[in-house]
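One structure is given below, encoded as structure tokens.
One protein chain omitted, others in place.
Letters A, B and C mark the chains as written, and numbering starts fresh at 1 in each.
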Amino acid sequence: MPKFAAGVVKFQQEVFPENAALFEKLAQGQSPEALFITCSDSRIETGMLTQSQPGDLFIVRNAGNIVPPHYKGAGATTAAIEYACVALNVPHIVVCGHTQCGAMKGAMNLDALDALPHVKEWLSYSQAAVEITNELGKDLDEHARNLLLLEQNVILQLAHLRTHPAVAVRLARGDLRLHGWVYDIADGEVYAFDDANNRFEPVSKRYAAEVAKHLALHTHDHPAL
Amino acid sequence: MPKFAAGVVKFQQEVFPENAALFEKLAQGQSPEALFITCSDSRIETGMLTQSQPGDLFIVRNAGNIVPPHYKGAGATTAAIEYACVALNVPHIVVCGHTQCGAMKGAMNLDALDALPHVKEWLSYSQAAVEITNELGKDLDEHARNLLLLEQNVILQLAHLRTHPAVAVRLARGDLRLHGWVYDIADGEVYAFDDANNRFEPVSKRYAAEVAKHLALHTHDHPAL
Amino acid sequence: MPKFAAGVVKFQQEVFPENAALFEKLAQGQSPEALFITCSDSRIETGMLTQSQPGDLFIVRNAGNIVPPHYKGAGATTAAIEYACVALNVPHIVVCGHTQCGAMKGAMNLDALDALPHVKEWLSYSQAAVEITNELGKDLDEHARNLLLLEQNVILQLAHLRTHPAVAVRLARGDLRLHGWVYDIADGEVYAFDDANNRFEPVSKRYAAEVAKHLALHTHDHPAL
Partner (left out) sequence: MPKFAAGVVKFQQEVFPENAALFEKLAQGQSPEALFITCSDSRIETGMLTQSQPGDLFIVRNAGNIVPPHYKGAGATTAAIEYACVALNVPHIVVCGHTQCGAMKGAMNLDALDALPHVKEWLSYSQAAVEITNELGKDLDEHARNLLLLEQNVILQLAHLRTHPAVAVRLARGDLRLHGWVYDIADGEVYAFDDANNRFEPVSKRYAAEVAKHLALHTHDHPAL
């Protein structure tokens, strides 16, 4: 019995009517703030995690939040990146990994993936992160080594993103900003990559100025709150 | 100023604490009810649309909710389908298209996509739906023809799904059910494909029995409501 | 000493003169009734099996009567399907497997194919049929399991056929009919797939009405018989 079908009916009865004005506006077009690339993992609920509304995020989800490097050909992720940049001119791209990621566990142990040949091939796009982790994480305990892999995978996918012409040209002219995140589903923390210092730090710290500014604006906009 | 970063901080302060028990449980593993394949379009908020919780849906999002037919090689969608079927044994797969889909508009007019070469190639996986629409929709007005394309694209992607071994084998032994949906973002309606009668009908009608059963159970679980 | 060269000389001396009028007509063009996709196996003689004349069947033969799912690119089978549908508008496509098929034996035992790497890769297009057979045929004896594989392979290739735009559009407008057959070379029986009831039955039963009609017409055309 698919719960999700009942959920849609509940959405239609309880949620849509309250947001009818927003959906009417959105039927005219979309202008999302970001391309958000994250894992297919069911434990990531993008709307909840980012407290965003319909219309805010153009979303790509695949196993392992992976971005293949640019190549000539048809690819799900490649096409979506091109659409987000060229057709929608998004000013931000987020690559968001997460703890307990089955894809990344598989990447660390490819020999165990014989029953998943396509996953195995797909994870070749994370291989550099695995090798870096094996090098740099030799003396770490398992938890810390897993976290290192998640971070290195996000950094690698950001590098892959830069190989896409539509991304590279917008970065070159300052129209686009890249963000690398790792979401810890056990405690809700999100670690954001600080490119200049080559480290991850909590999102509240990494975006402190902007969060404060946004909260101030938000307060100004809605004085009653 | 990225609004989504402020949203994460809000999530951490207001939402996560209330759901801490759920997230603690989810940190042990996932067992989603469905693989949900939908478009990257920002106007689709999967959690809101299906009223689902973290853990409920394994989600693939790309431009046009497209499923390439099975082939040997590495592909985002192919790998995620394999993972959902083989590693997670999801009992349902939903392919969910939507109105106002930019990818489908592009598919109807590929000549206008010269600035989006990867999107153009990616949309070759929707070509049969375009050709069927041009044939069967000749006498329809633009709105009805667009809707026909969205429906035919979903039907085509379901056909592509059946070429994936992990899907085919589970269908053959009755362990998997496929669902084809089209979501109208302007009025909140979701049309679901009725395979036996080769037509789409409102989700509340298509799943009437299951919705009723679920709502009954739900009421039983929470008598206070 | 190639017997087939002597055969051609015999054809020129004994057969061509009797059919000169037919060949003269055929030199103007072809309008075949069907695209007939079958195995390269030498034991299948398409003209003998279908009692057809030159001009009747547009024929594709490869190892395993396989149809790769549609993809953008150059492929022998893909190109021939497109030509048969778009250039010749054939009203029927038959996929005809057969007993004792070496390709299907190989598909059941890929590990034994290390000396045939291209065959091994090619047989990935039959992988779903193998997996379904392993699931559903667990309790069958070897003969029945082999037959199940041949049937499942034909059903799978029909599913692949439907992913080709030229096929999909003609099916949608009712201009094309698909047929799935398994030929038993030991006893001459041909089993035809009954889509509605999801089973194979003897060709004489499956096409009873049409065979009767054709034989009646044939008798009418040639009253002397």
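Side notes on the structure shown:
Following the convention adopted for this analysis, a residue touches a chain if its C-beta (ideal position, glycine included) is under 8 Å from a C-beta of that chain, and two chains touch if they have at least 3 such contacts.
For clarity, every value in this text was computed on a predicted model and none was experimentally measured.
The absent chain, not drawn in this view, touches the displayed chains C throughout the complex.
Among C:32, C:97 or C:180, only C:32 touches the chain left out of the display. Looking at chain C, the residues touching the absent chain are 1-12, 15-16, 20, 23-24, 26-27, 29-30, 32-36, 40-63, 66, 68, 73-84, 86-87, 92, 94, 99-100, 102-103, 115-119, 121-125, 177, 179, 185-190, 192, 203-204, 206-207, 210-211, 213-215, 218.
Methods note: only the chains that are shown with their structure count from here on.
Looking at chain A and chain B, not one chain touches each of them.
After Cα superposition, the angle needed to carry chain B onto chain C is 180 degrees, rounded to a multiple of 5.
A separation of 35 Å divides the Cα centre of chain B from that of chain C.
Centres computed as Cα averages put chain A at a distance of 47 Å from chain C. Of all residues in chain C, those that touch two or more other chains are 72.
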